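Shown here: the complex without one of its protein chains, the others still in place.
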């Protein structure tokens, strides 16, 4: 694509929206042509996110007022709540079938209509798009993504857990019925809705688990782990909320299916990602820290041995707003529009 | 004991030391008669911890200068580093055999001399006291503690993990070879030593695991879980550091040994602690938060079912400086000196 | 008062409400007989603040359903929003004239009806009570408070600024037209309402001023400083929000009215509070830190000299929820009901 690509961000007043704008403003091949935010329509982006004050950006508009055909966007990032999303994208693609879409909601992540209904409590309103959508975990589905019109950007927790586990599951080296994922996320993962339990004073200087035994990201893990294994895989998964803004760390407990050692697990993961720009495997025995990927599109993975023979402890860290959301979305865009995969994503982690 | 008990705090310039002073200053039956801090000897407590400025306290002295016999203390809290501790306590008890001791280090927690040498890298210099010492987890060893002269106050991580697990292990309802303890601690658990990796800028806005596969608290867990089970038990245990000051949350993954259900686990734990003033079991399915026990001597425990049949997820939360250290030490003192067990420990959690 | 006093807390689901419950639960002369929270009526206090799970407390009720006469409360703490407050208290005192009231809102702090209307944008609906109310800054109005039926508990910012400045203003030693108060508050001062700008992710790792040039606490400062000076005093006051829960630090810039030196200012303040249990003046040149008063009813004050002759920099620190709100309210209650002033307020600061 020789000219600048015209892109839009739907839901620009949320955190994944602002993170997209942060990245896209510095992407050399992209022009931000549309920003929507229904409740803030008519305002400038600087009223919603003052860090953008120095930059020229389109005024926020309401989705209902957009003429998709006239807008002639090359690609749209959809950062809307689930359920709303499927209606908006269906309308968009009906009006402008050549526009490509990276959807950051959960609406198109599950290929199985029944699974969607079971986990999200209602029929999917655009099952034909559910079928068309490609799951956007780049390191696994790169070839499919390049050809896709609609990509379902993976969840933050699930990206973090899948990257280390998929290679091990594919190789058949770990016991599939004994995987425990203890995940901890910074607060931006919970979004920008004004809820009492997300207030600073409720969150600061404390820690807790939530969604124990029934978090929706489980559906996505089930789907992808089962695909990788060729059989049903159900994992134990517990999310927690950290008193910090950005970062997910998953501590994953696995057991060898036969005689493999933790060192073998490390070698398998390291080999799987040897050429990947955004997955870095630490030396055996070292564990990742979320602060070292903050603001970057990197995932850091570490493998250590448990003191119990045949068991390993795996750490996986990423920034939930970047590789866990908007960074991966831009990575998907780059593939879909034929740009170099790392374009606009070279930022180095901000530490301290 | 009719008169005020005379007590001393060795190592008053650290966090467990200051926390002891906070509690003892308001204990109605105690007089703080001695405070030591070798590197700060000669200074006032207010120079080391300004929150004590309004209160009259003994000047900090060096341990070497204390005449234990003349001091005639009823009880000494020892909040010194391990290894140093055993020498100090041996000398103290030789000079003043009637003085009682609550030791907050790891030096007397392991009954087995070989285990001590293996985990702490050297011979124990006071094995006779190692034999005499009683392990100070009050809810488990209350009767022995009442008669003890030397009590080894448990570690913070281990108190947090033992309280929910001991009743289950004793009842034989969980598979002993598949216990995973994923523990997260606030920074005060790491002490007050000036180390680069404990600086605010290194810790804030980030999260990581440490001591993966080889943390010393494992020795204490092994000992107590094996005692409870009547056979060797080795658990998987991973500690993490939280960007906050106080609080430990342990997320514990267990599997039924036979047909028991998570609801049964909840009932067993609830029954075990029905009369306990400092252990509170939440309704089935609710999980604890560290913020709700901050500054108090409470442990909150929750049990929820995993979506995988026969598996449960247990949460256990306490303040590492109170029930995980100094509060439990005062609770031990109360038993050893014949005071009501809850005296001086009634503070309610400080939230928010 | 020989028997336990029966007290109520109106607005128990907010932070000043929960802080009152924390303190009152351990007050030896008080029985918590009533807790209201309109939007949470019918729920247990533990559903709103889980830290109270282990304790027996009245179920939350709606204010409208309370029969004040039948309730026969000795004293009510009113922790409701302004405007609502004046209506509730007027009704309460009409039905139960013998009940005493400590009001934590701004509704009765201003004695001047016009000032109220100007700053709060509307007529006061209970001007007779506005006249009756005593301003509850204990260290200044102790005698009046002992005889009062209705006490207006001072604001957090204003308590913090008044304690060091009132003695200096009374003595006439500082220039009244050049007082600058740069105040910084933890987030609990903003309350528990679910607002976007109070979310953890909006507040953490950042700092800003707000209400620049027009914060309502100015009205209270004007009134009290003018009373102390015997002439109109208008100060410069800028509040800021800190990424932490508890604590206010005011940095105050003053200039001598004549030849006095900063050391004189220190001596005047120290003398004014020599016998006060809850105001502690640090040695000259030392400055206070909010962390050393956290959770306690103490105010720490420091005075240092500026490098410019005749100018001093004063620091004043308190916990906005304790001495800045609920602790001072209990202090007022103690005076009004004839209890020792420090009863139930002896907690030592929780640091770290």
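Which chain is which? They are A, B and C, in the order written, and residues in each are numbered from 1.
Here is the rule we go by: contacts are C-beta pairs under 8 Å (C-beta built on N, C-alpha and C of every residue); 3 or more make two chains touch, one makes a residue touch a chain.
Keep in mind the model is a prediction, meaning the values are calculated, not measured.
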Partners of the unshown chain among those that are drawn: A, B, C
Among C:246, C:266, C:280 or C:323, residue touching the chain not depicted: C:246
Selected from A:139, A:205 or A:306 as touching the chain missing from the view: A:205
Contact set of chain A toward the excluded chain (per top definition): 15, 18, 22, 25-26, 49-55, 188, 204-205, 245-246, 280, 282, 289, 291-296, 298, 300, 321, 346-352
Residues from chain B at the interface with the omitted partner, ascending: 15, 187-188, 190, 192, 194-196, 198-205, 243-245
Chain not shown, touching residues in chain C: 177-178, 180, 182, 184, 186, 201-202, 204-210, 212-214, 218, 234, 236, 238, 240, 242-247, 249, 251, 253, 285, 287-292, 294, 304-308, 311, 313, 315, 317, 351-352
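Convention: only the chains that are shown with their structure count from here on.
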Length of the line joining the C-alpha centres of chain A and chain B, rounded to whole Å: 40
Geometric centre distance via CA averages, chain C-chain A, whole Å: 45
Overlap residues in chain A, where contacts from two or more other chains coincide: 201-202, 204-205, 243-245
